[in-house]
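With one protein chain withheld, the remaining protein chains of the complex are depicted in position.
Residue numbering begins at 1 within each chain, and the chains themselves are lettered A and B in the order written.
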Amino acid sequence: MKRHLLIPLVGLVVLVVSVIFYFNQATNKNNSRDEISNLIFETRDFYNNELINENTLGEFYIVNFFASWCKPCLVEHPLLMEMKKKGITIIGINFRDDEDNFKEWIKEHGNPFEYILRDDGTIAYEMGLIGVPETFFIVNKMTQKKIQGPLFYEDIEKYL
Amino acid sequence: MISYLGNSFIYISLVLTILFYINLLKKVIPSTTSSLKLIYFINLIPFGLLIYAFSISDFTLLNVVENSYVDDPFFYKVTSAWGSHEGSILLWVFLINLFGVFFLYKNQTVEIHKNILFISTLFILYVIVSSNPFIYVEANENVLGLGLNPILQHFLFVIHPPTLFLGYIGLIVPFVISAHMLVSKNFSEKLFKEMLIWSKISWFFLTGGIVLGSYWAYSELGWGGWWFWDPVENISLIPWLLNTALIHSLQVSIKSNQLKLWSLNLGLYCFIASVFGTFLVRSNLIVSVHSFATDPLRGLFLIIIIAYLLAMTVRLNIKSISNFNEDSFDLISRESFLLLNNIFFICSALVVFVGTVYPLFSEMILKTSVSVGAPYYNFAFNLLLAPLILFMAFAPQISWGKHEKKDKQIPFIIIFSLLFCLVSYYFFNNFYFALSVFITFPLFLKSILVLKNNFNKNISFYSQWLAHLSIGFFIITAVYTEQFDYEENLLFEKESTNEIKLQNNKTAIIKNIKEEKFQNYQKISVDLLISDGQKGKELSPSKNIYQPSGQVTNEVSTTNNLFGQYYTTISTIESNKVGINLVYKPFINLLWLSAIMLIFSIFLSVIKKR
Partner (left out) sequence: MKISKSIYKLIIPLLIIHISVISFAGVNELSDYYKTIRCLVCEGQSIQESDTEFAINLKEQIQKKYSSGISIEKINQELIKIYGEEISFNPPKNHILLWGAPLILLIIIFIFIRNKIRFFNKI
């Protein structure tokens, strides 16, 4: 092995690596989409069959995905009710659910949502949902924070 | 009681090893093989005790409580012993010493055995520090155990991990022999031959373990595939690839006295790779189907072991590099082709390594998380293995040293296989299959020609051809199975549809659905009939609901016809509808057959040496 060859080779590799790093960091600043899906404003509310009024919605609101078949959703349900009491707007999105079961669920546990949209999975897909329950904290139509799995008190403390 | 015994034996063996080392330094009494034997046998005891504790469901051990259930069948109770992290590390210790004992019969050099003992001690320390299975808990009448993970309750699971571990740990013998050779600067042919035999033994178990694991995944996970490029699978592939390279390079070291430093280094890295594999799996740095509980200390300790082994490797290299001549051989010679083989195998091992750690690297440095899966490995292995297999047809015919005789068959064989390739592309219209025909056909043609001419060669010649041939068969069937399988999702609705027509014009008919209760699980199975009018094949995929966890597993049901296998699982089962996932896997059994042939070929070459 001619050793004098090795050193420039290593140098070359380091150079290439650093160039690639720079290149990659420039292209992949953020991984997932932050803007929320417009479908939320194009889908009609389940109860009063109206579109969400963007003017009354305000700057900050919460989008919560839930389903009647989802057990962890019951864990966070009381917190959602509390947030509603404090005047925070929550848009509930019912993810891939049977209509009767869903109505039953709302009747039984109470309705913390300002609007309820029923979704066959399209909104969920566009929002990048991983599973129910999942909660998006939205400011100016941008996702500020996203919590996968049930909410806990610590997550919502500062909004109350 | 067992907790007490187990702990004491672990400490006894630790003390004995230290005494052994002090004795080596001070030479109080001459170290003999009998003292080695004693320590090896004492190190075997703790794992035996653990097995015993599991077999009688001794719930005074925390490990037994966590990994066993009182109503599990006896067979699975015993195998739970290596289902947990602690148990499997103890299995490592057990197997290291088992290999020590067997190796002792072949070679009594104390200098070599002290290295085995040293590594065994490192792992015993690991057991003591962070994964002791003999932790005592207060026995309680109500404790029934948490149970073994149901997907692990399968006959193959019982033999798959120990076989794979035998392969991993078998590499310790080449490791200590290389270390000894580098230290003592005694590069005798005898030691190289010994190294070859042990690396073949390890290769036998590694291949067996990988194939069993793959078969387990195929028949138990119910995903319809047999290789998922899952990180844990990849990690078992790295030592395998390096070991394959080692077996080939050792031929050069023995037959033509070259590539010695190269083979010794490979011998060192093979074992390091298998420890590294264990580290990656145990530290939970990577996510996979095989997930284990995580504890940062566990990873740290293994990292220390690996760093130590690597540092030792570098030191040995620096110290002994002056003892080797530069290797030098002709372009067309057996040596250069074996070296070429080594390049491709080492490169594949490194590629698997890169692919496995790249997600970690990317997350830490590029701040993006990526998943590296089948498409990448298919690309890389296509690139690296295609030329390798093409060379495999001709390289074994090239003579050592200087190749004089020109092989006139080569152009004809290439042209023939190109022809076959075009014909198969025309008929099957599949690029990958045509490519695999092109790269494997020279091997098949050449083997026919060679076997016809040289009928009376020795066993090692046959074992080598058999190994190469079965690799060829494996590649071509694997490509065929993967390219021409098809999947159908059948949705039966009660009363309205219980007959569905399949793509190949057969009909799937649902017969009945039944529920059964077993010792520790409940089974819901669907009886299915696939028929072409007159004759039918019966299948009964099922879902098992296990106690006490309530976990549900999919049980696969398969049936063979002449050309392939129907593979069915239940996808959904509700009161009014049943969904069945049906995969047709053509020639999948040939795949398993070629794997068995491969394992058998190495078996042949090992028994020949004995």
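Everything below uses one rule, namely that a contact is a pair of C-beta atoms (placed from the backbone, for glycine too) under 8 Å apart; a residue touches a chain by one contact, two chains touch by 3 or more.
In this text, all values refer to a predicted model and were calculated from it rather than measured experimentally.
Asks: In the whole complex, not just what's shown, which of B:F102, B:F187, B:W223 or B:Y308 touches the removed chain?
Replies: B:W223
Asks: Out of B:Y4, B:F155 or B:F431, which touches the unshown chain?
Replies: Within the whole complex, the residue contacting the unshown chain is B:F431.
Asks: For chain A, which residues touch the unseen chain?
Replies: 1-2, 5, 9, 13, 17, 20, 23-24, 27-28, 31-33, 95-96, 120-122, 124-132
Asks: Residues on chain B that touch the omitted chain in the whole complex?
Replies: Counting only chain B, the missing chain is touched by 221, 223-225, 228-231, 259, 287-289, 291, 326-332, 336, 339, 343-344, 346-347, 350-351, 354-355, 358, 362, 368-376, 378-380, 382-384, 386-387, 431-432, 487, 571-572.
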